[in-house]
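A single protein chain has been omitted from the complex, and every remaining protein chain is retained in its original position.
Let's look at subunit A:
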């Protein structure tokens, strides 16, 4: 899941302060699940924005909508009937959603209301943690199923480094040393000899080294 956090209200207001009619668009996928941009967050941000305007003696008209998936053109199309009635769109989706709205409505200003964070998992209700970096060449098969790229502060391929202490990372005592986790896991599985195998230098072209990425499935692409 893609995770996100809402931007501070002041930053959002800054973008739209001169607008009178706003379309505030949430997304019913990842940002709903991580409580950043679902229907409830949309309603709360709309109220907060209105209160902020009223406190300054101004008014703003906000239409609230939440799309099933803001990163899909068919769903984004649902905004079409309303787009001409607004001065700007504020999107509470991840960056993918924001840009999909931008792609569809060329002449409309679109602003993000959330900071898209990372691909992560819910450790427990209300807590999300980074799990995958999207490097394009998955190493999990070598590391006991625990990713050193997403979860090692240094992205070490053969860790740990000298900053690992009592299972924690020197960057913060809140961060587990992922190489400790990997070692523990390998031991649990009884394959600790795997640890001895050196992982060779990674080809980063599959990550961002090769420029923006695209997947084309020839059999599906129209």
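A few comments on the model shown:
Simple rule for what comes next: contacts are C-beta pairs under 8 Å (C-beta built on N, C-alpha and C of every residue); 3 or more make two chains touch, one makes a residue touch a chain; residues count from 1.
The definition used in the following text is that contacts and distances are computed from a predicted model.
Only one chain is not pictured, and the protein name UniProt records for it, out of "Peptidoglycan glycosyltransferase MrdB", "General L-amino acid transport system substrate-binding protein", "Chemotaxis protein CheA" or "FAD-dependent oxidoreductase", is "FAD-dependent oxidoreductase". Taking the complete complex into account, A:51 is the one of A:51, A:80 or A:121 that touches the chain left out. When the missing chain is restored to the complex, the residue among A:38, A:97 or A:160 that touches it is A:38.
Across the interface with the omitted chain, subunit A contributes residues 28-29, 32-33, 35, 38-41, 43, 47, 50-51, 53-54, 59-62, 66, 125.
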